[in-house]
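Comments concern the structure below.
Left out: one protein chain. Kept in place: all the others.
Note that the chains are named A and B in the order they appear, and that numbering of residues resets to 1 at the start of each chain.
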Amino acid sequence: MNDLPLLTATKLSRSFFFNRGLFNSKQRIVKAVDDVTFALGRSETLALVGESGSGKSTTGRLALGMMKPTSGVVRYESQDLSKLHGTAWRRSRRNMQMIFQDSSSALDPRMTVGAQIEEVISVHGLADKKHSSRDLMMDALDRVGLGGADLRYPRELSGGQRQRIAIARALAMQAKLIVCDEPVSALDVSVQAQIVNLLVEMQEKFGLSYLFISHDLRVVRHISHRVAVMYLGRIVEMARTFEIFENPLHPYTRALLAAVPAIDSRNRHSSRTPLIEGELPDPASPPSGCRFQTRCPLVHDICRQVEPALADAGGDHTVACHMTGLSENGGSQ
Amino acid sequence: MNVRFLIARTLRALLTLILVVTFVFVMLRLAGDPIKMLLPEETPANVIEQYRARWGLDAPIYVQYVSYISSVLRGDFGTSFRDGRPALEVVTERIPATATLGFAGLIVALLVGLPAGIAAAMKRNSAIDRAVISFAVLGHSIPTFFFGILLILLFSMSLRWLPSSGSATWAHLLMPACTIGLWNAATIARFTRASMLDVLSKPFMRTAVANGLPLSWRILGYALPNAAIPIVTIIGLIVGQLLSGAVIVETVFAWPGIGRLTVTAVAAREVAVVQTIVFLAALTMVAANLLVDLLYGWLDPRIGSSTEGKSR
């Protein structure tokens, strides 16, 4: 891995405003992402995990520059995304792609998939004398195992095949970073495994970096190098994948792991009673102190008053919890 | 129901009315000098000036506008020059006749349109469904004046069961009400069918079946309330148009309502009366829409309580 990260996000925040009513001037403010900092290396996969409403998808959009942050900076190859213009901006757009849960919404139903990929190749001027846009398109389809499918329409393809097309299109644009937002959640297990394998293979071949957004920890375990666990807009724990799964420090991470319905023996009998009760609180009025305190089995007085800061637990492992004994100096921010 | 929602909708309705009144004012001024339209061409110039001064037409246009608005607010729409009575009085005395006809027509439309639409949706692709669709298409492609004349030919001329014109008894009401009613029933049936088909395919209808609820309960308690919004919208439009739609039917059946008054007033260039009718037609439409808006909030708890997302 190169020392210089491909992408860094520093103190990213993003708020959404909702009107309460016609004459009510008070707005409902939801801090979907609140003070999130992370870095993504080359050829690395960072997974963002958490429940719906944790802000993981918004973080993905902010990282891509698809959405402007309320505050904070995203740097791609050391350049501030919000300050890029013209060619540099176009190049960064091309290098940063996104794959969605449902690729059919990102594909034109009236165009063959081959034509759609050729189109992006010519829009970005990627063809040259040696490689026509058609050659490049055929190459990209071959790589995802769909050689010869160029004349098919999106509706003629299965969900897994459409996901391959989305990957092929990103490859054709010579993407370096792909934000994958729940890319395999809608697929059957056997197909899901195929797409996960394909993503890993493409990463090894082309040195791609993935920001992998998923609620499924089982898939995350197999694809990611590092994992960031998000809760109500904040990262509460971040570590290498092995660390997260074998040595989870945050009670929320432990609860997520315990909730995974796995067929292997570990979770089968232990998790008959879930570790956490209740549901995600209203993001417009997050709890005081630690955001997880309303559902935390270890909650203490300090948790209700002081928000824990991310503290170093050694070995690239950070966690925001008072009960780990690491954040005595953390205090509120 | 949200009080703010109610106030907002009412204010919006008032604004619409003011715009309509302004529009009428502008159109009348654009149509040419009202004096020249009313007085004979050979009127001497000094007499014209006299009339101009008497009707305030010599003042600047904005003064005319303000005095026009203020008189409208006072309910003064000018006088009918044919019999010298206030235009408002001439028009309002016709309201009962038109309202009776419109209400009867609406009842017919609902009694025919709603069950037909529901039955068609329940038995999709069956003979009933096809019959309802044909009725909807036919009902809309036959103009009301033609259908009215057909009814007169059949029931008055051939069978001699019903009187062909006038408004003396309930028998007089039957044919014009059916003419309006069946025309509108076609629309209601079509919208009801489409809306019901949409609702019947929803997961909560399957839940209702799986819960063992009887058919009538499912239709009346579950499907119809959910299908109601488009149906209520279309009924609102129908009610709003009752006044202007009455013109043809009232003429065909010589029904002494506002529709017929419109025709005679236009022919006689009764500006004040026409103006009053336009205002009243607009008022009906605005009131019907307001009512529909309020009904929405009552029919669907999600309306009015929803917040619209805005991002910055």
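The criterion applied here is as follows: a contact is a pair of C-beta atoms (placed from the backbone, for glycine too) under 8 Å apart; a residue touches a chain by one contact, two chains touch by 3 or more.
Following the convention adopted for this analysis, contacts and distances are computed from a predicted model.
Taken from the listed names "Cytochrome c oxidase subunit 1", "Spore germination protein", "Oligopeptide transport system ATP-binding protein" or "NADH-quinone oxidoreductase subunit N", the protein name that UniProt assigns to the chain not shown is "Oligopeptide transport system ATP-binding protein".
The chain not shown here is in contact, across the full complex, with A, B. Within the complete assembly, A:H215 is the residue of A:R28, A:R152 or A:H215 that touches the hidden chain. When the missing chain is restored to the complex, the residue among A:V144, A:I178, A:I235 or A:L256 that touches it is A:L256. Across the entire complex, the residue among A:L7, A:V196, A:I213 or A:C296 in touch with the chain not shown is A:V196. Within the complete assembly, residues 202-204, 206-214, 217, 221-222, 225-226, 299-302 of chain B touch the chain that is not shown. Not every partner is drawn; the one left out touches chain A at residues 51-52, 158, 188-194, 196-197, 200-201, 215-219, 221-222, 242, 245, 255-264, 266-268, 271-277, 279-280.
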